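Every protein chain except one is present and positioned as in the full complex.
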Amino acid sequence: MSQAKIKVENLSLWYGAAQGLKDVSVEIGEHAVTAIIGPSGCGKSSFLRTLNRMNDHVPGTRLTGRVLLDGEDIYARGQDPARLRKRVGMVFQRPNPFPMTIYQNIAYGPRVHGQRGEARLREIVEQSLRRAALWDEVRDKLQKSAFELSGGQQQRLCIARALAVEPEVLLMDEPASALDPVATSKIEELIVNLKESYTLIVVTHNMQQAGRISDRTAFFLSGELIEFGPTRDIFTRPRDRRTEDYVTGRFG
Amino acid sequence: MNVTWRRVKDRIMLALAALMGIIILVPVVGMLWLVVSHALPALSFGLFTQVTVGTGGGLANAIVGTFYVVGLGILIAAPLGIMAGVYVGEVNPGSSIAQFVRFTTDVLAGVPSIVIGYFGYVTLVLGLGWGFSTLAGAIALALIGIPYVVRSTETALSKVPRGMREASLALGASQTTTIWRVTLREALPGVVTGVLLALSIAIGETAPLLYTAGWSNYMPNLRLTHAPIGYLTYVVWTFINEPFASANSLAYAAGLLLLILIVIVNVAARRIVARSRMGR
Partner (left out) sequence: MATPGKVPILDRAMRVATGIVAGGALVAMLAIFVFLLRDSWPSIQYNGGHFLTGITWNIGNLYGNSMSSHNGVQAPAGATYGILPFILGTLLSSLIAVVLAVPLAVGIGLLLVEYLPRRLGDSLSFIVEMLAGIPSVVIGLWGLAVLIPWIGRDFGPWLQAVLGFIPIFRGPVGSGQGLLASGLVLAVMITPIIAATTRDVLRQTPRETKEGALGLGLTRWEMIRAVSLPWSASGIFGAVILGLGRALGETMAVLMVSGSAVNYLPQNIFSPIGTMAATIVSQLDSAMTDPTGMAVHALAEIALVLFVMSVVVNVPARILLSSAVRRGGDAQ
């Protein structure tokens, strides 16, 4: 694995008085898929959201520790969350297209970051849709409303939309949990293909999925990072008793 | 109590409720029939081209005046109401400030329009020396309409799914961009309904305009102050009390035009809501 793209040092997160993350330290490698697993409420989504500062928008959150992207602390004074989010994109559990055409959905991100030329925007839209494996299905209905797509297509649209701003890292919060099995496998295939160009971090409650798509896996429990390592090791020779219990289905 | 009596009582209650429904139809139907039948004698091309002259003439000045003063009023009310609704619903929702503003807006909605009209009279017509004027009338109408825009905007914003906002923020957009390009866009049907509601109310107002816009027999010019303006509701009220048949017909004609305008606005509002539900 190459050098750490994201390095988390002693990260703790509080929602008001409740502590959601306890002293988490981990290094995420580039051009790889890192899965985050654990039972509900263990903090996986909270952790994911600290990586692009989405927690800033939840009032009452407090954070200690550091999150370094290519060596720079994203929470340092003077850091611009908008620029961060251009480099670290996010795809959510439920597809959430904007009430616009497919084209406008994809073009939204680049436009926000200053991209004006129509020709260039058309290129970006096509490129992003190709990367998200959606171009062939929508190439002749770019002016249709995004809501006319099926659930699986909408989710791939959201992925294309996130890719359009050319991020380096893509965070995915249970991206396939709202989809049917066929759509799910399409998304999984896409994730594996994307790691060539991007660094992906995928939260999932589905262990088999983690096994299929990821290179490394992090296991969270009650806000703590219990174990982190190559996916195969986590599933076949977990070092911690709790990890073993989880991956063998004794709880979760 | 035996079952038959209970069933009879049930039927009686149903009949009573149905009776209420029928009773309410009486004034509605009566009004429509009255206005349409009595307006017919006055309906002619001249109605739309002539201005009111004494107790006769046409309604051209009143029609244009209504569009003018109501249009200006909504032009003021809509952006202000939307901004206030955005603050209460998006920028600072759930806070005590937001609750307080919402509460105050609701109470403002209950202030009689004549009070707002008199307030306009005292402060704008007399106080600022504008005299009876279009702008004073428009401001009074705006004060009356803003609470409805605020309420509808806030409700519409609250129905926007959270994920949509998050997706925009996650792409690096600021809160401002997110609100004005995504959230409001999704909430637009509800917002527009609120504006149309304010419009409908403004079209039908009389008392506040009596105290702020005055009356004019002439076609409105573009002067915002120091020039009164005519409007349809005034015609209904004053001309019905005149002993001349021509005046009375004009009053009914003005009433008919008002009803038509209000129906158009209401139907438009419904169409917007229905169309926004398609494709989801």
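A few remarks follow.
For clarity, chains are labelled A and B in written order, and residue numbers in each chain start from 1.
Just so it is clear, a residue touches a chain if its C-beta (ideal position, glycine included) is under 8 Å from a C-beta of that chain, and two chains touch if they have at least 3 such contacts.
All values derive from a computational prediction rather than experimental measurement.
Only one of the listed residues, B:193, B:233 or B:249, touches the absent chain: B:233.
In the complete complex, the residue from B:80, B:188 or B:273 that touches the missing chain is B:80. What chain B contributes to its contact with the hidden chain is residues 6-7, 9-10, 13-14, 16-21, 23-25, 27-28, 30-31, 34-35, 38, 80, 83-84, 86-88, 91-92, 97-98, 100-101, 103-108, 110-116, 118-119, 122-123, 127, 143, 146-147, 150, 174-176, 179, 200-201, 203-207, 210-211, 233, 236-237, 240, 251-252, 255, 258-259, 262-263, 266.
Assume only the chains that are shown with their structure count from here on.
Measuring from the averaged C-alpha position of chain A to that of chain B gives a distance of 47 Å. The touching residues of chain A, counted against chain B in their complex, run 52, 54, 57, 81-86, 89-90, 92, 94, 96-100, 108-109, 112-113, 145, 147-148, 158, 161-162, 165.
By the touch criterion stated above, chain B contacts chain A in their complex at residues 161, 163-164, 166-174, 177, 181-182, 185-186, 279-280.
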